[in-house]
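== chain A ==
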Amino acid sequence: MPRPEHKTIQLTIDGREVTAREGMMLLDAAKHGDIEIPYFCYQPKLGNPVGACRMCLVEIEGIPKLQTSCSTPVKDGMVVHTETDRVRHAQNAIVEFLLVNHPLDCPVCDKGGECPLQDITFGWGLGRSRFIEPKRHFVKPLALSPLIAIDRERCILCYRCVRFSQEISEDYQLVFAERGADTLVATHDGHPYVAPFSGNIVELCPVGALTSRPYRFRARPWDNEGAGGICTLCPSQCNVELTVRDEKVMRVLARDHPEVDDGWLCDKGRFAYQSIHVDERITAPLARDGGSLREVSWERALELAGGLARHKGHVGALVGGQATNEEGFLLQRLLREGLGSNDIDSRGGGPVDVELARALAAPSLQASVPDIEFAHTVLVLGCEPLDDAPIIDLWIRKGVRRRGVQLAVASSRPSALDVNATFTVRYPPGAEAGFLAELDAALAGGDAPQDRRELASLLREVGEDVVILWGERLGAQALPALLSIAGRLGLADRPGAGLLEIPCGANGRGLREAGAVPDAGPGYRAVDAPGRGAAEIAGAAADGDVHALYLFQTDPVRELPDRGLWEQALHRASLVVAHASVLTEGLREHANVIFPAESYAEKEGTIVHPDGRLQRLRQAIAHPEQVRAGWSVLVDVARAVGQEMDVLTSSMAFAQLLAAVPFYEGLTLEAIGGRGLRWPAREQARAFPGGARPQAPGSEASDGRDAPAASDGQLRLGTYRPIWAAPEVEISPALHFAVAEQQLELSPRDAARLGLGHGETVVVAQNGKQLRAKAAVRTGVPPGTAFLAEGIAAQSANALTEPFVEVRKP
Partner candidate 1 sequence: MSPYDPGEDVIEVIRAPAPGPIRGAYRVFGETLRGLKTTFARIVEGPTTIQYPEEKTPVYPRFRGRHKLHRFEDTGLEKCVGCSLCAAACPADCIRVVAAENTPEHRISAGERYAAVYEINISRCIFCGYCEVACPFDAITMGHDYEMSDYTRSDLIFTKEMLLAEPIERTPLRAEGE
Partner candidate 2 sequence: MIAFANVSYFEPWWIQIIKGLVIFGVAFAILPLLTIYERKLLGRFQGRYGPNRVGPFGLMQPLAEIIKFATKEPSRPTTSVGYLYRIAPMIAILTAVAALALVPFGDVQHIFGRRVGLYGIDVSIGPLYVFAFAGISFYGVMLGGWASGSKYSFLGAMRGAAQLISYEVSQGLALVGVIITAGTLSLTGIVHAQGGMWYFIPQLAGFLVFMVASFAETNRAPFDLIEADAELVAGYFTEYGGTSFVAYLFAEYMNMMVVSGIAVTMFFGGWLLPFGIHPPGWVDPLVVIAKMMAFVTFFIWVRATLPRLRYDQLMAFGWKVLLPLATLNLLVTAIVVVS
């Protein structure tokens, strides 16, 4: 639904004239009028108010009884009193009642010091209690999940956590068990509450009933400093507040950005901060010495990296998604200017023709994240938001639940959003291009299969605000058809409609704009001689045409398809220079020099959100041990190969980036600030190469070829990257239980045919390569297809290169 329009009205609260939006709750209106009403259960992010805690009672003239201000919409001319004796008496009584069972163990409670119940008891409580009866007792603390501890004695039954589980993340796990005085928060069957967004209930809990186990007893609010940052573990780029104590990140809280994350965080973002302070992290430069990696001095490491100069013209570079724009920009300068090579790539989805890339990134075609909430229709295309950008998943759920968004899911793998979708269509893995060509044809009124036509009519008929959320993993072949579909739906013409790409890397969009692609310089500027993309670099390195590799916060053996080829490439390369914070497999075996990389809590720089929002990373903690800033290491490496970057600070690198990218013109770090700035919405976006509107590329879209048919007994293989597939997750102690293991998702029919049960170990084989996986039988999986996880530490699917696999029992 399009964004609603609001009228403003006037009301009187405590004799003060307050202006409010119509339909607003009285409590919010009072807050806007600078009048404080205490509350526990109210939280607008959780949807409709429930009035469970009764703390926000106020007196409204004309209504005989006290009303809960959190669930009373404002009306014009309303007269409200919040400080009368009746209200005060009610507030005192509510606090007294809440404390009937609430234990007074504030000194041991982690919430102490930042507890609304403490504050409200102090501010609105009577200070004493008439209850001498024993309080109710539970075993405490209990582990609600490996991440969350529950203390039921402290619970005031405000419903917030249950509402989150039921209405926001929609995992439906948390419920109120029992009734009356025995009510308690629990999962249905006593199972641990494991869900991708479970950590949010810790932040929602207004008392210390739900606390974070990794943060348990770590610090007190007055020990801490808050430092705003951006989580760069996925493209959602949620705004976070890092709680810092003694130069260590103690926990991660949401820094509510209503246009990026809506105040939620996934558990990866909330708990993988532990990877910053573990022993596994690389904190000193390493160099290969006789087969094993050893710590060396920075001087020595830079000297070794200076050996890149011997391979001028034969150096390939890969940039990982966590790199900032500045780092991507400096690295492409190093490659192009210092080492005379255009072989640099940051894309995880294969090469895209530069004109096509420009057309898809055209500013007028870009949807913003809140557009998802207010669109008529959202099409999720070839991606799984829960895995690729978890917060987008919550945005879609919010749009569907509260705004009546029509959701269509078109993917090869069953999606978590299927149940919310109005229309779901499956296509075989590898057939994305064909599917989109058919959909394009259906939109043009041509001949197409039935479900394509139905999807086309849904996109056409519900409304003009259509947001297509597509993943970079869709593959380059499908993109011309996607552009054509966008053109047919007129997405470039409407402000609330557009495309929203989920890149593979967290800062995938920013790195492309900074020029970390082989065929375009900063700002999609054309380059004279386009270089090789990632896959070609692998081939060339394996053939010996690329002698040296520069891996910036990425391990291609782990991250990119065709693991065998990459292993060969790294093995053949005579010099592999890497920036890394975790020693992943490819680096451990093949890197010659490893510089310790910064975590996102230490970085200073800018990144670009998938919707074009430039966001700023600020340094929250000091660099541990010998870690140095990525940009400065790049500058030092450049100096070692004889190139002067003329960069002394991170902001100087940003200034160079600004000068190189025409559509960033006029931006400043101050203007980006803590909330970011969407460049496609700026006037200067017209400087985008090819103009603000997408230009159809000269080259004709390749015909969607059908995926080849499966031979006997084989299953068509699709891959996906689980939310937990990140080295940071693997080294975070709290998330050990969640580390992704390989599992083979297959349909019940195939499972029955192969005689496999759920949870059994199976062997997946292809061309003599074998993987072990656990069988996961899912009803949504189309028969004849199987899905394996990639990007995980062990048994990763990127070893497999062919579209079909053979599955058998071990």
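Picked so that all candidates are chains of the complex that A comes from, given by their letters.
Note that a contact is a pair of C-beta atoms (placed from the backbone, for glycine too) under 8 Å apart; a residue touches a chain by one contact, two chains touch by 3 or more; residues count from 1.
It should be emphasised that the depicted structure is a prediction, and the values quoted were computed from it without experimental measurement.
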{"item": "Which of 1 or 2 touches chain A - same complex, any copy", "value": "1"}
{"item": "Chain A residues touching candidate 1 - in the complex, by the definition given at the top", "value": "105-108, 112-113, 140-141, 216-220, 222-223"}
